[in-house]
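Removed from the display is one protein chain of the complex; every other protein chain stays in position.
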Amino acid sequence: MSVPDYMQCAEDHQTLLVVVQPVGIVSEENFFKIYKRISSVSQISVRDSQRVLYIRYRHHYPPENNEWGDFQTHRKVVGLITITDCFSAKDWPQTFEKFHVQKEIYGSTLYDSRLFVFGLQGEIAEQPRTDVAFYPGYEDCGTVEKRIEDFIESLFIVLESKRLDRATDKSGDKIPLLCVPFEKKDFVGLDTDSRHYKKRCQGRMRKHVGDLCLQAGMLQDSLVHYHMSVELLRSVNDFLWLGAALEGLCSASVIYHYPGGTGGKTGARRFQGSSLPAEAANRHRPGAQEVLIDPGALTTNGINPDTSTEIGRAKNCLSPEDIIDKYKEAISYYSKYKNAGVIELEACVKAVRVLAIQKRSMEASEFLQNAVYINLRQLSEEEKIQRYSILSELYELIGFHRKSAFFKRVAAMQCVAPSISEPGWRACYKLLLETLPGYSLSLDPQDFNKGTHRGWAAVQMRLLHELVYASRRMGNPALSVRHLSFLLQTMLDFLSDQEKKDVTQSLENYTSKCPGTMELITLPDGLTLPPVPFTKLPIVRRVKLLNLPASLRPQKMKSLLGQSMSTKSPFIYSPIIAHSRGEERSRKIDFQWVQGDVCEVQLMVYNPMPFELRVENMGLLTSGVEFESLPAALSLPAESGLYPVTLVGVPQTTGTIAVNGYHTTVFGVFSDCLLDNLPGIKTSGSTVEVVPALPRLQISTSLPRSAHSLQPSSGDEISTNVSVQLYNGETQHLVVKLENIGMEPLEKLEVTSKILTTKEKLYGDFLSWKLEETLAQFPLQPGKVATFTVSIKVKLDFSCQENLLQDLSDDGISVSGFPLCSPFRQVVRPRVESKPVNPAEGSRPGDRGHAKTLEAILNFKYSGGPGHVEGYYRNLSLGLRVEVEPSVFFTRVSTLPATSTRQCHLLLDVFNSTEHELTVSARSDEELILHAGECQRMAIQVDKFNFESFPESPGEKGQFANSKELEEERQEARGLEINSKLDIHWTIPSLKRTGEASVEGLLSQLVLEHLQLAPLLWGGAQTARCRLFSGVYSRGDVDAAGAEQAGGRVVPRTEVSPDVLVDGQPCDREAAACRVGDPVRLEVRLTNRSPRSVGPFALGVVPFQDHQNGVHTYDLRHAVSFVGSGTFYLDKVRPSGQSACLGALLFLCTGDFFLRIRFHEDSSSKGLPPSWFRLPSVHVRALGAQA
Amino acid sequence: MSRQANRGTESKKMSSELFTLTYGALVTQLCKDYENDEDVNKQLDKMGYNIGVRLIEDFLARSNVGRCHDFRETADVIAKVAFKMYLGITPSITNWSPAGDEFSLILENNPLVDFVELPDNHSSLIYSNLLCGVLRGALEMVQMAVEAKFVQDTLKGDGVTEIRMRFIRRIEDNLPAGEE
Amino acid sequence: MEWFLVTSAAVILFLQNYPLYIRSVPTENELKFHYMVHTSLDVVDEKISAMGKALVDQRELYLGLLYPTEDYKVYGYVTNSKVKFVMVVDSSNTALRDNEIRSMFRKLHNSYTDVMCNPFYNPGDRIQSRAFDGMVTSMMIQVC
């Protein structure tokens, strides 16, 4: 026999084999309906004893197996039930004929048989027969079970009789030799009288009787018989049958030890399996199908061993260990006979089942190993499949999951072996799926998120490839795409570059027909395949939500920043405390996005593939806020390093938005990648607040934008930078266009300016504006434009550096010009030949002639719309950069007394540092024309200033701590005053540019003093000599000027000329005349304008002669004599008081005399500026007496 | 005095594995914290320095070596006493510069690097750089400014490990070492 | 003669087995060895689980012959850290007695311990160590 029954188990040895078959045409459905009912009657207890009969039903049974019936009686078909349709009486005879033919097949072994006829009615059906039962139809045949029971009864009777007459051997008469088919020929012509032969006969017969006892439910007797036959057969080395005897012994013992049955578990499983609809596998596994309804396998409830023979049980029954040993022995005997392969194989399987129950996996695996090596004759593909799947199940049974998976996989491969006509891809796929657990492979990508995949990559990959292929051949592209993406995603690290190429290649082919989705795929047998997002294509390392550009950031009056408190680790140390990574991700970020404004998320990605990776429609996955994502498409170079990708979108509503992940399409597979599932991703929080919409302001100006941005020292980012070039002192209007490019009306606007620290001293206010007109145009609707004007006024220091001064002095300006000499010109060679051409270079501040740079920021705080309601605003800042070209310099400043002591002349050496002709004009009409690089002096007659009358600006008193600052402040104030009086302007006609020039900052203390209205007023008149033209120095000053230039400062002397009267005549016009010999009266008057009282003073009068050649004669004793003292006394003069003193003198000879009136040094004059005490020389011409 | 007494009894050893492994864990942890090897090297040197400036005290107390008179003497003490005491090895001293201000410590086997295999992505890591820091720090406390650096390393495939020591100058007044 | 050597580690977290190191001579159709060794782990597990009941002196790290296949012998060894070593030897190679195999496993184990002590090695990762490679190579040469 050649067809093994892998489902067979030890307890089957106690069953009677009954074959149920259709004759004629019977629909499969009907047949199995009946078959099930029949096979439900699988055991009945024989009346008048506790013995139980077990029946094993088959609907196919190869007759050749039947021939082994003597060897093991449970292989013998003892009962036949045929089922047939017969509707008319005339068909009956041939139907009955068929029944007989059928009987012939198993005829030799049958105990009894039955025929169930369906559909036939009438008189034939009436006549009662034992072996035939008539039923009108498959529906009404209630008595089937009863009939079967009767049938089994009759079988039992036969069995019993056989058992009895075999068991009680009447000694003497011959015992036939039982043998298996292939033995028959060996025994012909054998000496049947030898003891050896007899023993063999006895032994085999004993064994046979044992079988019968076992079938007849007499366990104990069977044991006894088996034992005896083992003895007999051993003695004669009848190995095949010895094996059978031993196996019988095992079977009986197993039945005794494991009433639950050994095949029960698998049997049950098979049965469920059978309930599956359209069992595709059956087509390739008929064996299995047969097994499906194998009552032997179905027996779940155990036998109740007959209690009658309690005695001697222990000694006959094998112990669990012995069972295995005996099985081993039996199998070793079987293995001697090639033709007993099936017997051996089945024995192994039975042993394994027993061992499985005994939980002795190792030994079981050895039996199985042996079973694997038994090669029967060439098996058909179907048989192979069946064999491998059974092996797999058995390995599963003993907990060898990998081994089980291995054989399942082999079986699967068998299903589609090239030799098979129509390959069973479904079956193959189904089997492959069953191997997954064996290869510890789950199809849920979630299980692979924990860092690098740790699995048996090589085998798992192979399996996945097979799944892909099978599913494709099954014609389920969605499946193969899913499997292939899974392979790519989870096994990426193990794929070689070539494999990566191939896999993606085929993936793209598949997806071109059937794109990969994020849907769950559910297989017919309930298994679900979760979607496979490509989190590694590309790999995302960092996710960073970006703040809005500075100019668009919403700001709140009070900051929302929640400071993160550091968790101080408590002393009871626990690693858990520290491991709080999860929260970080969900932490809220401390900036806000704005509803309706595009916001960005930056991902650092890289491409693990050895080729360029194209990622389509990559976008953000968000929650919490309605969000319009604007997907991007990118292509990453092969094995690119970290590569920044910015995903953008627009929040449509407000609230807290959470960025959960991103979606991509790669190789035609859609993926939703959630950050939580990304291993080792760095992110600084992924939720952010979205505040209500705000307007957006865009500014454009009349000035050109400048590439050059302000130095970073300025705290706030500048959106736009504009720059302008101005000449020092020039003023320009900057027109700013404010456009609302947002969706919300612009309601509020505040403008502030900040001048960046510059070393340049700045006069006047640099930036000034009027917001009113602008605000008048508010609220500014979206798309509307408002203008805003800022006037830029640059007034840097106009004083020039020493070096220039040097030049001037070198050129010996200290000319002793004549009173009326014309104003002289002299040109200064410009210090720097190269004028700054481009402003950038000119921005080096502080060297003369080069442009200086002023920088300032205009801040526009604005708000409107719902954002404004929520108290948010935006800040836009405009960077302003002003190149200040020098216009004019005042290279020197000095003063000269004017004719009146209430006025004086301010002398300015003006230098034109531009390259253009330039005119300078002071308040006073006259204009001065300066060529490029030219320097001229201009004199401006000004009324002296009464600084005392200035308000002391009490407010500032406080803030200027020390008197020095206070003094400076005063000085500035004065400077301002003076400047406003002078208001000097320059014009560059060629450029049509004008501006002011300020003397502030170059007015030294001394100059100020000289410009100051002297508090001591010596009368109001001036000496005749003091009328000057611009550009001319007074002779009287020569020595002084020369002297003091050394000190580098010009100290003009003028200030106060006293009221000096000669003979009562003020002598300031021309020389006072007098006669020789007559006394001349001399009177000096003093008025005090200062707030404090001055004096007393002593004045000395020194007469001298001037020879017009620089020679003065002072020894005039013989020529001039005083009447009374030569010293005049003035007593104390209180504020705005007056006083005078008188004296007289005689001229003894004619001539031109001069009187120099000096103060005697005394304490009272100390501390008062010398210029207060300027007294002119008095010119007296003494004429001869009239004769 | 009392310390003298109990020091005798404190000849304690710690499992070299524990020592080596802990150092290894330290280095790898630093590699995790800092992107590039250079920073790790710096950090190791810094730590070593901090160890050195403290360890010298212990060293002087336990080995009663007197003042060294020249650099050669120092070299001997370092190799024969210090290394022996703290690492249980005695490096050989070679390659004196003619000026006598430079020499090399040759470590046949460096206990720090037992079992260590430097992965390719850390080619520029100076695994044992801590030692240099220790030497530098310790010597600084005895008024010697030295430069110590690895010129050969078995980890880098060299036959031996060589630390090059260069005497820079004598520190006049011993200010407290600037930490960090 | 071809023979083959595998070490694999139990990741207790998943109760899974996967290779840390694979080396085979010759390298072609390595997959066959993969399957062979993979299935052999059933036996390893079985032996380990059986170990609980065993007595101290039987709790040896060396598991002995796992099972013979047509033309190979598969031997096993497990460390206390649940790292399993499997060795497949051509069954025709009679030179290798149980003792040789045992000592070879010892060698492997020592060498593996050093790998574990390399601070740059992350336990559970595939073993890429020159030292280990060298040791294995020398062992194979000596055997083949």
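Here the chain labels run A, B and C in written order, and each chain numbers its own residues starting at 1.
Here, a contact is a pair of C-beta atoms (placed from the backbone, for glycine too) under 8 Å apart; a residue touches a chain by one contact, two chains touch by 3 or more.
Operating definition for what follows: contacts and distances are computed from a predicted model.
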| item | value |
| --- | --- |
| Hidden chain of the complex, named as in its UniProt record, picked from "Exosome complex component CSL4", "Exoribonuclease phosphorolytic domain-containing protein", "Translation initiation factor eIF2B subunit alpha" or "Trafficking protein particle complex subunit 6B" | "Trafficking protein particle complex subunit 6B" |
| Chain not shown: contacting residue from B:Thr28, B:Thr74 or B:Thr161 | B:Thr28 |
| Interface with the unshown chain - residue positions in subunit C | 10, 12-13, 15, 51-52, 56-57, 59-61, 78-82, 109-110, 112-113, 116-117, 119, 123 |
| Missing-partner contacts on subunit B, residue numbers | 2-3, 6, 9-19, 21-26, 28-29, 33, 43, 46-47, 50-51, 54-55, 57-58, 61-62, 84-89, 111, 115, 180 |
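One rule holds in what follows: only the chains that are shown with their structure count from here on.
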| item | value |
| --- | --- |
| Intercentroid distance (Cα basis), subunit C paired with subunit B, Å | 41 |
| Inter-chain centre distance, subunit A versus subunit B - centres from mean C-alpha coordinates, in Å | 43 |
| Complex contacts: residues of subunit B adjacent to subunit C | 17, 20-21, 24-25, 27-28, 114-119, 122 |
| Residue ranges of subunit C in contact with subunit A within the complex | 8, 11, 14, 16-19, 22, 30-31, 34-35, 38-39, 41-43, 46-47, 50, 67, 124-125 |
| Parts of subunit A lying in touch with subunit C, wherever the complex brings them together | 361-362, 365-366, 369, 395, 399-403, 406, 439-440, 452, 454-459, 462 |
